[in-house]
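Only one protein chain is missing from this complex, and each of the others stays in its spot.
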Amino acid sequence: MHRTTMDLWVGLFVIAGIGALLILALKVGNLGTYSEAQSYTLIGYFENVGGLKIRAPVKSAGVVVGRVKDIQFSTKTFDAAVTMKIDNRYQFPKDTFASILTSGLLGAQYIGLAAGGDEGMLKSGDKIMKTNSALVLEEMIGRFLFDKASEDGDGGDGGTF
Amino acid sequence: MTTETLVEIKDLNFSYDKRPILKGVNMTMPHGKVIAIMGGSGCGKTTLLRLIGGAVTPSSGYVKVANQVVHELSRNELFLLRRKMSMLFQFGALFTDLSVFDNVAFQMREHTDLPESVIRDLVLMKLHAVGLRGAHNLMPAELSGGMARRVALARSIALDPMLVMYDEPFAGLDPISLSVIGNLIRRLTDALGMTSIVVTHDVEASLKIVDYVYFISEGVIAAQGTPAEVSESVSPFVHQFVHGEMDGPVPFHYPAETYATDLNLESNFA
Partner (left out) sequence: MPRRIVIGIRGVGHRVIDSIWRLGYAARFFTLTLLKSGTSMRRFSLIIRELYFTGVLTMIIILVSGLFVGMVLGLQGYETLQKYGAETAVGTLVALSLVRELGPVVAALLFASRAGSAITAEIGLMKATEQLDAMGMMAVDPIARVVAPRFWAGVISMPLLAAIFSAMGIFGGYLVAVVLIGVDEGSFWSQMQSSVDFRFDIVNGVIKTCFFGVAVTAIAVFEGYDAQPTAEGVSAATTRTVVTSALVILGLDFVLTSFMFRGVG
C-alpha cells in the first residue's frame, strides 16, 4: 500500500468518525438549542416531588425553558429542594408559580412555571415562593375513596374531588 | 587493532530451568576473523549467541564484548552496545510488513538522523553488496529463502557493525544459495573489517570460509582449532562430526536399559 493512499484513507476514516460524532451531537442529541453555560439557577421547595427526575424539563406555556439540575431533601424544612437551570433568554417575575405536572396520563413529570404579575424578576439563586406539589396517584385514589365513604356515611357534606 | 580480542568468554555457565546448557565454556574471538561454533542440534549454540547479545543472563562466568561485561550493562548501555553488533536469525526474520528497502533502512531510520536521500544511497549500496539492488521494491513474502537470507545479511550490516552473529545461516538452503551466503560472510567480514560468529552444523560449507572452529558437545567445548587442524583431527568426536558418522562419542541410541532387558528376554532364560 502506497504511503499517500494510506494517508488518504486514514484521513477519510477520521473525518467520517468525527462527522458521525457531530451528527450524533447536533442532529440526535440536539446540542446547541439548550446550553448550560447560558443559564441561571432557581430553587423551588416542594412538599412532594413525586416521580420528578434530574434532567426533567422545566416548561412554561408548554415551551421548554430549562431543566432540573438537582433534587435534594432538605432537613430544615423537611421537603424537597429542586434546583433548576433556566435559559438566560427567559426571565420570570418574582411571584412565578411552580408546579409539578405530568405530561399525559402516565407520562414523565416536569415542572411547569406560570408567570405572575410582579415587576421584579427572579435572579440566579433565588427561591420560588409559590409551589404546588406533584399529584401522587395513591394519594388521589385514597382521597377519592375517603370522600366517597364520608359521602355515603353522612349524606354528602364532603366536597367532591 | 586487527589481532585484538573482541569477544571473550570466561567460565560461562548457563542453565535453563535447572537444566544445564553450557558448562564452563571459555572462548576468545579475535577481531576481524570468522569464527564457527559447531555442534549437534540443541547443544547450546544458539544460547551462546543470545548470551553474547545480552538477551539472557549467564548463571555464572561472563561474556565480554569490546571489554564490556555484557550482563552487567544497564539497559541503555546494552542498547548502545547492540547498535555495534547485529544478528542474522535462522530464517532471516525480515519484517514482513516492510519492503526489502525499508527492512535494510530500518536501523538507519531508527538510530540515525540521516536524510532520506543518504539513506537511499546507503541502502542501495548494502543491497548491491549482496547482489539484490534490483529487488529493493519487493516484499519479503516475494523472496526465495536464499534471497531473504541475503536481504537479512544486508540488513545486519546496515550500520557497519563490529560484530555480526549468524544463527544457522546455511539452514534450508540449496547448494548455490549456500555457497553464495558462505562467500558473502567471508567477503563482507574482510571488506568491512568486522568480526563474524557463525553458529552452524554445516561442516562442509563453514570449514571453507572460517578462520577458527569451536566444537560444542553437551555444554562443553569438545574440540577447537583452525579448519586444517580440525580436518586432520584424531579426536573421535570431531572425526564423527566432520565425517557425519552415525555412531561414535555421540551415540546413536538414547540411553536405555540393555536391549535384552527391555524385551524381557533375560527373564525368559532365567
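Should a chain be cited, it is by its letter among A and B, assigned in written order, with residues numbered from 1 in that chain.
Throughout what follows, contacts are C-beta pairs under 8 Å (C-beta built on N, C-alpha and C of every residue); 3 or more make two chains touch, one makes a residue touch a chain.
It should be emphasised that the depicted structure is a prediction, and the values quoted were computed from it without experimental measurement.
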Chain not shown, its touching partners among those shown: A, B
Contacts of chain A with the absent chain, listed as residue ranges: 1, 6-7, 9-10, 12-14, 16-21, 23-25, 27-31, 33, 53-55, 64
Interface with the undisplayed chain - residues on chain B: 53, 55, 79-80, 82-83, 85-87, 89-91, 93-97, 106-107, 110-111
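Keep in mind that, in the parts below, only the chains that are shown with their structure count from here on.
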Distance between the centres, which are taken as Cα means, of chain B and chain A, whole angstrom: 77
